[in-house]
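Only one structure is covered here, and it is reproduced in the block below.
Shown here is a partial selection of chains from the complex, left in place.
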Amino acid sequence: MEHRDKHLDTTSLEQQFDAKIAADEKIEPKDWMPEKYRKTHIRQISQHAHSEIVGMLPEGNWITRAPSLRRKVALLAKVQDEAGHGLYLYSACETLGISREQLYEDLHSGKAKYSSIFNYPTLTWADIGAIGWLVDGAAIINQVPLCNTSFGPYARAMVRVCKEESFHQRQGYEIMLSLCNGSAEQKQMAQDALNRWWWPSLMMLGPTDAASTHTEQSMKWKLKRKTNDELRQQFIDQTVPQADILGLTIPDNDLKWNEETGHYDFGEIDWEEFWQVVKGHGPMNKSRLDARRNAWENGAWVREAATAYAQKQNERKKQAV
Amino acid sequence: KENLISYLLETADNYLILGQRLGELCGHGPNLEPDIAITNIALDLLGQVRSFYQYASQLKDDKTTEDDLAFLRKEREYKNVLLVEQPNTDFAYIIVRQYFFDVYNKLFLNALQQSADETLRALAFKGIKEAAYHERFSGDWLKRLGDGTEESHNRVQQAVNDLWIYTDELFHKTDSSRAMIEAGIAPDMLQLREHYYEKVENLLTTTTLNIPEVEYFQKGGKQGIHSEHMGRILAEMQYMQLAYPGMRW
């Protein structure tokens, strides 16, 4: 009987849970949730948080070399925003019962993933523009639907993130615009950045639907509302006219407007490269993880000092009482 | 007017170089919270830089822009003190360098609110709240490190010992600052020197750190005689402006 009750119990909890989601109500940390939901969310939110943190590195690479004070300030603020996003997202993830230390450990050991796009180097100032325009552009397309995802803390974090991301994207586009309205050398720099970031940005939207796992379940939980291929098409349709305004050429000979579908057709993506980078063989995989690990390890004594100090202060307060 | 321009640069160069040093750290902090806070300080400082340089270029009235001042001077023309160009050796150095500067900067901006120059009064007014926040941040961390673990205590003591010799230069007078003091535009920081050391020594002592005994302080930055670090800071900072002269970004 007991056994049976429990079974019934879980079933009814699960039904309530499904009903909540179907009714567009939020799941909160204290609510019951299926273990798979928790795990999937930990994986996705932490991956998202790690992407923000690792994503600070390629752009951070240009802070000391930004070409004007105005751009230096804007870039610093942008990278700082990414740290802030990391913070919201780690906090959201922590509500699912995992510690920040554990999340970092999984990042540093290579167990957790982050967006592969950050495994490419930033070679010129135009890359800062291209990342804002294309990478943040693709990120927004991925993220806007998440503002309505089922898990409350994640949805609320995404509302803040998305607001800032669109600002970053405009800023990135504005850098590209300055370059394209500048000297021939500057315009060439912009074109070169587009050439290098275009395909990786398309890959950011995930493997083709055929190769993609988890999609159905994620749709149900509103972790996904469109398929990867739909999002990719949306990104391309939105970005091509922006490139036209810049006077830049998208590095895809097969790209052309299709009157019939009302979308752009585009060329074959080199998925071999994508999977190599995911597997850790991108130009900067090692360098990015080393940088994160070094920051964490070199900071250990600082964190220990802060903890020790807080304990001492607590004890002093107690004694004073 | 020449003296005022020179005084503005002398002041803002400190913010610029310290901001640049802090900018190197962005994304590499010991944790997200201090990483964000340090970037905030860098942003505040660079904001001040822009205001000071903009005012200076307005006075110059010869098409010199804020970016010309920031990026197109030669090493010997930068007037920042040696303290701010010291490297990010570890988090203890970063905090001690910051605290030594912040206490000065707060005293300075506070006094600058009495300036006879209206623009400077406004800049001081804007900056003072930020400076107070900076000092609280670096002071709090100094306490944590000083009274934290044995390792953090030793590291921060080392940083204090090594950086102490650069504090006195903050109070040195240059020809321009002397002229500005006489004109009532600049505060006479020498009169606040004692107050500075009292405050700093007080915090060090309460956090169980020793005050270094120093016979000889370093100087030279205000005369453009920098450490060998400065050349590398500039090579990186100026790269784009030098490699692509005369372009807009």
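Per-chain residue numbering starts at 1, and chain names A and B are given in the order in which the chains are listed.
Throughout what follows, a contact is a pair of C-beta atoms (placed from the backbone, for glycine too) under 8 Å apart; a residue touches a chain by one contact, two chains touch by 3 or more.
The structure displayed is predicted, hence computed values, not measured ones.
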item: Subunit stoichiometry in the structure file as a whole; value: A x2, B x2
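Note that in this section only the chains that are shown with their structure count from here on.
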item: Separation of chain A from chain B, taking each centre as the mean of its C-alpha atoms, in whole Å; value: 35
item: Interfacial residue positions of chain A with respect to chain B in the complex; value: 53, 56-57, 60, 63-73, 76-77, 79-80, 83-84, 86-87, 90, 125, 175, 178-179, 182-183, 185-186, 291, 294-296, 298-309, 312
item: Interfacial residue positions of chain B with respect to chain A in the complex; value: 20, 23-24, 26-36, 39-40, 42-43, 46-47, 49-50, 53, 66-67, 70-71, 90-91, 143-145, 147-149, 151-152, 155, 236-237, 239-241, 244, 247-249
